[in-house]
Every structure is written in C-alpha cells, then in structure tokens.
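Okay, handing you the structure first.
Every protein chain of the complex appears in place save one, which is left out.
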Amino acid sequence: MDFINGLVVLLNFVLIPATAYGAQLALGALGVTLIYGILRFSNFAHGDTMAFGTMITVLVTWWFQSMGISFGPLPTALLALPLGIAATAALVLMTDRGVYQFYRAQKAKPVILVIVSMGVMFVMNGVVRIIIGVDDQRFSDGERFIFSVREFKAATGLREGMALKTTQGITVITALIVVIALFWFLNKTRTGKSMRAYADNEDLALLSGINPERVVAVIWIIVAALATIAGVLYGLDKSFKPFTYFQLLLPIFASAIVGGLGNPLGAIAGGFVVAYSEVMITYAWKKVLKYWMPESLEPSTLMQLLSTEYKFAVSFMILIVVLLFRPTGLFKGKAY
Amino acid sequence: MDQTRNILYFVAIAALIIITGMVQSWNSALLILNMGLISAVMALGVNLQWGFAGLFNVGVMGFVALGGLAAVLVSTDPVSEAWSAGGLRILFALAVGAGIIGATTIAYRRITATRPRVIAMVSILGLGFFLYRALLDPAVQAVESINPALQGNLGGLGLPIILAWPIGGLFAAGAAWIIGKAALGLRSDYLAIATLGISEIIIAILKNEDWLARGVKNVIGLDRPVPKEIDLQESAQFIERASGLGIDPVTASALFVKLNYALLFSVVLIILLVMVQLSLKSPWGRMMRAIRDNETAAAAMGKNVTNRHLQIFILGSAICGIAGAMMTTLDGQLTPGSYQPLRFTFLIWVMVIVGGSGNNFGAVLGGFLIWFLWVQVEPMSQYLVTLLTAGMAEDNALRLHMMESVAYMRLLTMGLVLLLVLRFSPRGLIPEK
Partner (left out) sequence: MAEPFLIGDAMTGGYGAGPDILHSCTIAVDPGQIAVIVGPNGAGKSTGMKAVFGMLNLREGSVRLDGEDITHLTPQERVVKGMGFVPQTQNIFTSMSVEENLEMGAFIRRDDIRETMEQVYDLFPILRDKRHQAAGELSGGQRQQVAVGRALMTKPKVLMLDEPTAGVSPIVMDELFDRIIEVARTGIPILMVEQNARQALEIADRGYVLVQGRNAYTGSGQELLADPEVLKSFLGG
C-alpha cells in the first residue's frame, strides 16, 4: 500500500506535470530545430513567436467568450487556436519577406542571421507587450480536471490523491497529434520530403528542381503552428506572461541541442529529457520517500536537490554535459 | 573625411545630451551621461569579444551582475555575528564543492575505460553533492537567521567601493574562464546558448542565495566613492558656492554628485579605451583579427585558436564586470530582480552592432546613442501618443491602453533600429578600419 501511495505522489507531482511540460518543450524545440535544419540559424525570436501566437489566441478566446461561444468541457482557446496560428504564420512570413530573405539571398553567415533574429525578437517582444501588456493572463476555461484529487481518493481509497488537469491531458494528446502529423508530413508527402532534402543538401535540392523559397515559406508556416500550439498549451497549463515565454528560450534551446540541432526526433527526446530532469531535480522527494523508505530511514530534510528557482540551471547543466561529451546531441544533429 | 564624420557623431551625441539638459532637466541629462558612460564600457567589452574575435556572448547580464555582487561584497561591512554563526562553514562547504568538481575532473582524465569512468564520475558527483549540501545548508540557515530584516548575509569586507570595480572585473573573468573552458571551441550558436544559460544561473544565485547578498531582499544604501547629497547640503561652503552660481543647494548637490560620477566613469572609460586600442594594434590584436577572419588558416599556422579565444573572452567579460560594478555603485543598491536579459544583454548587443562592430570608438558611440534612445523613446512616444489621441476622451479605452503601452515602445524601437542598421549599414555607424 505504501508503495502505491508513493507511486501516486510521484505521478501526481513529478511524472504527470513533467510529461505535460516535456510535451510543451518538445513542440517548442521542434520549431527551433526545424528552423535550424532549413534556414541554418538559431532563432532567438522563437520564444517571442510563441508569445505572439499565444497572445492572438488569448485575444480571440476572450472575444469568443464575450460572444458566448464555448467548447463545452474543453478550453475555448482550442477553438481560437487556428486563428492564432494563422496570424502567427502571417507574421513570420512577413518577417521572412521583410527581413530574413535579404540575408538569405546574400548567403549571409548563420551568426549574422542569429543577430538579425535578435532584432526580430526585440520587435516581437515590444509588439506583444504593447498589445497585451506584461501581466499574467489566464484564459483557461471549461472543465478544470479530468479527475480531481478528491475523486481519485474516493475511487481508490488511497491516502494520497492524484489529479489530472484537463490542460495536461490536452497538452499530451495535442502534442501527440501534432508530432504524428508533422512526421507524416515530413516522411510521406512530396513537400515534406522536399524539405528534408533541402535540409540535407541544399545544392542538390536546387539541382533537383526544389524551389527554396517554397520550402522556406512552408517551414515558417509549420514553425508558426508549432510555436503557437506550444505557447497556447503552456499558457493553458500555467498562465500566459510574455516574459516567461522569453525565458522558455533557454530550456527550448537546451532541448533542441541535447537532442541534436536539426533533428526533429531529437528535439522531442530532448524536450522530455530536459523537462523530466528539471522537475525531478527541483522536486522535494520527501513526500515520495516517506512511503518508500523504512521508517527508520525516513528523510529528515525535504530531499530537494535544488530549489525551484534553479530550474534553469538544470537545463543548462544538461546542456553543458551534452556539449562536453556528445556535441552532436543524443541523436545526431547537424553540428558541423 | 571619416575622421570628421566620426567626430561629428560624438558632437551630435553631446548635443543630444545637452538638449536633454535644457529641455528636460540637467539632472536627467547627467543621468543619461552616466549610464551612457557605463553602457559604453559594456559595449567595449562585448565589442572586444564579438568585433575582434567573433565570439557570440549573450551572457553579458551575468557578468554585469557579478560586478554588482562585487560592489556589495567589497563595500558593505562584515556581519560579524553571521561570520561566527556559519561564515567559515559556508566557505568550507564551497571549497568542498570545488574539490568535488576537481575530483570529478581528475576521475575523467585519469580513468580511460568508459564504464568505470562514468561510474566514478557519477558517484563522486552524487555523494559529493549530498556532502556539500549537508555542509552548506545548516551553515546557510544559521547565517540567514541573523537579523534577517536588515542583514541575513555575511556582509562584505568594508573596503572602499571603488575597489569593487577591478574586483568585479575579476569575478566576471573567473566566471568567463569556467564557461569559456566548457563552451569555447564549439559552434558559435552553442557558445551563445551556454552564455545565455550561465547568465540566468548567475541571476538565480543572486536572487536565491540570501547569505551572499540578501537575494531579492536587495542590498541598499551602498557606500559611495563620491560625497553624499545630504552632506553637501549641510556644508556651508557648498551652499555658498551653489548660490553663487544661482542654483538652489538641493539641485546643486544632485548635479555635483552626478558630475563626480561622470568624471570617475570617464576616467575608467578612457583608461579601458586606451588599453584596448593599444592591445589591438599590438601583434596580439592583429593575430586576433586574423583568427576571426580565418580560423582554419590561423589554426593551420599553429595558432592555438581556442586559447586565444579564451583570453579575449575573459578580457571582454571582465570589462563587462567592471561596468557592472560601476553601475551598482551609481545605483547605490543591488537588486537582483531588476536584471533582465533584454536590458543587460541584448541591448548591449544593439549598441555594438549599431555603433560598428570591430571598432572601439563605434562601440562607445553605440553605447551612448542607444542608451539615449532607450531612455528617451518613452517620453517621445508618450508625447506622440498624446498628440495622436488628443481628440479622444480622457477615459477612452484605446487612449488609456496606448498610454499604458508607451513603456514598451522602446523594445520595438530597439528592434527596428537594430534591423535597419543590419540591413542598410551592416558595418555600423563607425565601421571597422
């Protein structure tokens, strides 16, 4: 019984939140890694692209709510999501036309593009704050829980409870659908294959008649969708605050690099590695261990390796370890 | 020709600041000047790394914050109760922590077989971590419980704060050495992410380790290298001189203090500028640029590229640390919560790119110009919004919203400035020769 109680605590406080967070990071990292694979630069504006997409979705959600439109037990934001994606896609396509294309035509060095993306980051940062401000915005509605702690306790009779938030369920399911759709697109469709071909060998792709501008446009649309979905899921699960999204840049890049920059599968693995480590290292294990350890060995301290404020340090340390021992990432990225 | 143009740029900046003084107030003009001087020093540091070695450091904020920490640790008085409660124990725990990392490194170097190596490293780190925490935690608790409302930290050395400037540079240099050892020699994007990460960690440490510098409880009322306004206002001699100039003593004291700071900062900026200029004209500097322009060729000629990069990375970061210490001195307080990467990392980058990467005078110019914009965009857009919404009712929602958001216009403006310069004048205002 004690073992099961401990397991429930573990699920409730570690595994479930980490899985949801991992899914969000994975989607974010996919966006970074795809841009890297096709356009060959690290996009510093990605966090703010996520913030922009989420902001549009939040605004549309409020509009829907004011009109009385709802999605039953599911958050209204899911209905608003397509509009958020469309607006973000329009924004990044415009940015590409107005900004990045010029440097692509010049065959500028990747690091120049990174600096350019810093400029884009500033602009997007400003736009988001001008439109919606810097404050925390909650926009989640509908049923809060798939099952709550009380329901769980009543159903199982266990001492410890476990809850599954709707947003967590939605996060994992949405992420799964998105990832499957993305891989289907990249591996099975003509356009998707042409994008992989372009990422693999640009010159040969040109020789094969693949239109680079089309590849770039499609990748921006995909990235806009991924960024918006990741941002909205994160916002539903926690809350929407522009600065938090900027800060997500670090764990997202850590995920992408850990998985191997340019490798979509790696980005997903990296997202989960980073999320699980972050949650596990900053969790106070006492609650779990008091069930699993004999009474005489019951821990006297909280058994928390690092305080939650250091969660960025965790992504960072994983990053450093990978960079030192396996610079191409867990899955082979394009680290040449 | 170019020379005249460059001088004109600086004259224009001076004019902007003087206009600020005449239109707004001399106090704000001097504030801009002082922060402009500090920004110029930071830009000098980043330019050293980027302009002369092509190193992509986006952890400027961390190095600046370390300088700030130095200001606290040098100038505040030691808290003797705290030291007797656990100060030495904390130092011992930190030493043990360093020893554990050292032992892990030795294990990594000495053991060659993969599996024993991993086992050894993981067990040293794992056990070491618990040992470290067991030593550190009680000591920290003891220290932080001493007079937490005012202190709760170990305090500093009680030395003149001006000493913190070079020491802040040393702190930053130390951090740069560690990060450089790990991430230099990798691709530039990786260095960028690694530096971004370490700067966040440094801020996290400053925010959470209360025993160090009181964390988010802030350290205020730091010592000063210049007279205090209050003292001046009480000095009969000063009042007499002020009234001689026709300024009221309160304003006069504020201006006088700021002028003193400006003088000190200018001295630092000039010393650093001269040193950097000289070193870059030396064979060492020429080699740096050779490495930047063609790393492969330089490596083939037997230059140890990674080592050279480490040197310049440490130097540039140290300059940022000095600037950080200067800034905290000027503020008179250390508030870890106020360190934001946009303001302390990316803004410095805008300064370097706009000023002209690879040119020290460009970096200095960029420092002044961008800082001026950063400060003045807000009132300017406020003015603009007032003008635009003049026809609207006082409580018009759009008008209120626009008024609220003028503060963020500066972000947008900085982005646009950066993008426009990159597009139309990618070498910056004062290009590299």
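Should a chain be cited, it is by its letter among A and B, assigned in written order, with residues numbered from 1 in that chain.
Simple rule for what comes next: a residue touches a chain if its C-beta (ideal position, glycine included) is under 8 Å from a C-beta of that chain, and two chains touch if they have at least 3 such contacts.
From a predicted model like this one, the values you see are computed outputs, not experimental measurements.
Q: Using the document's definition of touch, tell me which of A:Leu74, A:Ile131 or A:Ile210 contacts the absent chain.
A: Reading the full complex, the residue touching the unseen chain is A:Ile210.
Q: In the whole complex, not just what's shown, which of A:Arg40, A:Lys193 or A:Lys286 touches the removed chain?
A: A:Lys193
Q: Across the whole complex, list the residues on chain A that are touched by the chain not included here.
A: The list for chain A reads 190, 193-194, 196-197, 199-201, 203-210.
Note that only the chains that are shown with their structure count from here on.
Q: Rounded to the nearest whole Å, what is the centre-to-centre distance of chain A and chain B, using the mean of the C-alpha atoms as each centre?
A: The answer is 30 Å.
Q: Taking the touch rule as given, give the residues of chain A at its contact with chain B in the complex, in rising order.
A: Interface residues on the chain A side: 41-42, 99, 102, 110-112, 114-116, 118-127, 129-131, 133-134, 243, 246-247, 249-250, 253-254, 257, 261, 301, 305, 307, 309-310, 312-313, 315-316, 319-320, 323-324, 327, 335.
Q: Tell me, which parts of chain B touch chain A in their complex?
A: The contact residues of chain B facing chain A are 54, 56, 129, 137, 182-183, 186-190, 192-194, 196-198, 200-201, 204, 207-208, 340-342, 346, 349-350, 353, 404-405, 407-416, 418-419, 422-423, 426.
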